[in-house]
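A single protein chain has been removed from this complex, and every other one stays in its place.
Take a look at chain A:
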């Protein structure tokens, strides 16, 4: 029996929020390392700390070798989004070092915890990599510069104020004497860091703000880059795993004897209550044996759940009589709708989506009773560390995580399920390094899916065709309910309102006299996760497609209709105007080409998109051109921002056209790229980026743009065909790329 309301859902055992062990464990780990509260971001000190090669740390962020090589420490994870290069640019900018001598290094979470979280937060999600660490990494660079200058001044016995630094060279201006960072780093590392450090005005940037080449490109073109899947350790064995295909089910039994003697097989182990792994000399042997292993599952209480039963349950949540959390409200929308001259109503839905990172989940673990070491790609080193801590049962000083390049993240690798599994396997084979790799099929069926929702939107006009009310009623899954229940506010998931919130980093861009935005929370058993763009994705589709429906109802141009509601939201409006101008809105499109437009705010940034498409036979879409505008406050590397914008359209339109994970018999039906396809180069439109950074705030880049990808194309599709699509993916409507 499915839970019927969000209140019942909270009572349902298979959707109960669990104590957040991750937050608990990382708290314990940091407390045991002597940290009571907050971070202790060190900017240097009398005791010289040395990097592994003996080079002195000027501070936690900057190591300088005698040959002038600058090693910049990066705590956030690189997964393609360019954060590694961007953060290094910010440190180098303040450090005034020679960019050609910059290299980077990941501190480990274990090192950070042992040093009172010297490198702060490792979490790389929510488009936070740069925006939430830019202040202290820049300060790290600036502090190191001042210490290097001071060290040179001390050596020359001149006032530091007479010295300046540029390009890793320190000059005593009156005498013209020079030295280099490499020569004074040892002395600088012994100095007390200055208390007052002034950061540069971004308008004076020479390294940051430029479209410099990424620091990690060459190894990605030669096959040398080491991803988690590529780790090799002496004596390492390989594990393949199968988790109960029905979420919430368990292993009943497995018949190990049936695969005894299969080539390379070393051990068959149960992993937790719900999974079985085969350990073998090679992964191919492990997988072949696992496929031959008879496993009997106890599929548990969710074995009858299907997409249809979930849809029915969510549809009930659209009924105003059902309880709902209010996320944004002004005036009295229900009353205004009841007395309106004209009313428009539409129901939309958005499906589950799998992250489908190109590199399937994997982690390599060497466990002994004295040490648990993990090698993996992770978006959150500290979360992986906490997972390893908990799964190994060892204290913080005996655990560490070595981060490797991620073959895609998109939110999936912020979760730690694969780390826990790998530790659980390695713990059953102490002393032997074990690499756990998921098959693509396992990855597709055990994702942390983009949550499923439906939305009923009702708009009301007065007799003069002014929009007087908007009721936005969401029904569906909360990510925080299952992932971070401690972040719920009296049961409400505030993140559910991303993009339609009243204020904050994902605020609605429209003023409506009577507005009601609410969420009837319904949590099916399919585990949700943060999927690039997160709740902005469906909220932007619902709101931006419906804005076009409202404009149509009163016979107005979609852009002009929006503009009238955006007077109090100048930053939202500015990016919308920017794409309208670049795409040529209001001027004739080429023959057979139709336009659509959309805007949203997410992750602290304002974005808009416009699409030009043509449609053949009513169902074959060619996306010719996309214009996308973003105001993230500051742009650290325009070349990378441009790539994130273009990539957002690939990820968002892949989901729109090809995606959608469906549920049958309690499990996900899609198992590989043949049933969960992704856009190819022939379907890629030309994407033009218009960056309009207005300064004064720091917004994210990796995610917000994905919000406008689908609605811009859907609105263009309506312009071309007069057909409004309200449920996705498009393949279910027999609509495809041309």
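We take it that contacts are C-beta pairs under 8 Å (C-beta built on N, C-alpha and C of every residue); 3 or more make two chains touch, one makes a residue touch a chain; residues count from 1.
Throughout what follows, contacts and distances are computed from a predicted model.
From the set "Isoquinoline 1-oxidoreductase alpha subunit", "Fumarate reductase iron-sulfur subunit", "Na(+)/H(+) antiporter subunit A" or "Branched-chain amino acid ABC transporter permease", the protein name that UniProt assigns to the chain left out of the figure is "Isoquinoline 1-oxidoreductase alpha subunit". The hidden chain makes contact, of the residues A:141, A:327, A:381 or A:408, with A:408. Here the missing chain is touched by one residue of A:54, A:176 or A:223, and it is A:223. For chain A, the list of residues touching the undisplayed chain reads 79-82, 213-214, 216-227, 229-230, 232, 238, 263, 282-284, 356-360, 405-410, 437, 439-440, 639, 643, 646-651, 654, 672-674, 678-682, 684, 686-687.
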